[in-house]
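Here the complex is missing a single protein chain, while all its other protein chains stay put.
On to chain A.
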Amino acid sequence: MHKLLLKGGLVVDPAAGEIFPADILIEKGKIAAIGQDLEASEGTVIDVGGRLVSPGLIDMHVHFREPGFEAKETIATGSRAAARGGFTAVACMPNTDPVADNRAVISYIRARAEQAGLIKVYPVAALTRGSRGEELTEMADLKEAGAVAFSDDGRPVSSAAVMRRAMQYARMVGLPVISHCEEPTLSAGGVMHEGYMSTVLGLPGIPAAAEEIMVARDIILSEHTGCPLHIAHVSTAGSVRLIREAKARGVPVTAEVTPHHFTLTDRAVAGYNTSAKVNPPLRTEEDVAALKEALADGTIDVIATDHAPHTVEEKDVEFQLAPFGMVGLETAVGLVWTELVIPGVLSPVEAIRKLTVNPARILGLQDGVIRVGADADITIIDPGLTEVVDPSTFASKGRNSPFSGKKLQGLPVATIVRGRLVYDRGLLAVT
């Protein structure tokens, strides 16, 4: 079997909180050795040249649209986008058509990921049948089929009674519940954050309270049921306060933030820019500041993209008619570095922790570590490399990025999954 030696890198160990110079020897898809001056008698040698060698990044919130919406994205194109963005694993949300609420769809997703053969795709199964918020899915069967969590992302469970039962049952099955927190009667009709910008643009707003009420409800239900709860895409300062307080009390709650929510505000919607239409909506400067603070103090555990590709035609319409969502896989690392690491909000190790071990721990995965015997899933990051975002270069089918033209620093240059180079920016010497 092929051997791969990564020479001269700075290895990031997010679990131990260390960065140290070392070579990594990969054999049979696993990490065989970590140490100084390793030699390979055969196989390929990659000169990392002092760049960061991170455990493979995990994006625990993507929409790969297959089955059902292949014009937006497929598991193959989504996998390519993930690899290009430095991600070795993703968890894909179940709002496909049909909804991933049964073993057949979960198996199909896994088979398509296998065929694509690039990255690890972990399916998230629906919490309720058809994500209709009424009957529970066969959670034990779904877990056996390979589901790593349950969520009705995009169609949040409005009934507190159903949510309570679902969390009781998910806890028994032993998988976390991921909640897209949105109180539907408050958000109804809304297309952007409710505030000065929505007033000026004359667009119906989604108040911060629509998210916070559900964050509060689900925290209470998590405490009540003991079910691990992961709050998806936190967007408001009020949600941060609720999560911080719940964590202090010992409620089994974790949370994620997206790069767009810690980078942009509702001002990005000016000019009716449909690329900036996303749910939850882009909020205010105060919210962005609170999200950064929550990243720094550990209230927010995970950075996830909520990668949501749409076709150009779907977004090229009146703002109110455009679908919610933006692509995120291929700009995530650059935004984490540019917006968080370089300004000192997070250290490189802290940032990588929120992209590796933390999501792995929440989803119960063995990934996200560099350890002898572990899968050789590795992302090489060049913290000095810059580029201007150009959606036309994306591997994703989606072009719906609000970051077009933005200069980013700190980019993935190579992605290795189970010892195989699945993305190579062409900057490393390979012999």
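Note that in this section a contact is a pair of C-beta atoms (placed from the backbone, for glycine too) under 8 Å apart; a residue touches a chain by one contact, two chains touch by 3 or more; residues count from 1.
In this section, contacts and distances are computed from a predicted model.
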Expected UniProt protein name for the omitted chain (select from "BolA family transcriptional regulator", "Phenylacetate-CoA oxygenase subunit PaaC", "3-isopropylmalate dehydratase large subunit" or "Aspartate carbamoyltransferase") would be "Aspartate carbamoyltransferase"
Selected from A:Gln115, A:Thr199 or A:Gln366 as touching the chain missing from the view: A:Thr199
Please identify which residue in A:Ala16, A:Leu321, A:Val388 or A:Ala429 touches the non-displayed chain. A:Leu321
If the missing chain were put back, which residues of chain A would it touch? 194-196, 198-205, 207, 271-272, 313, 316-321
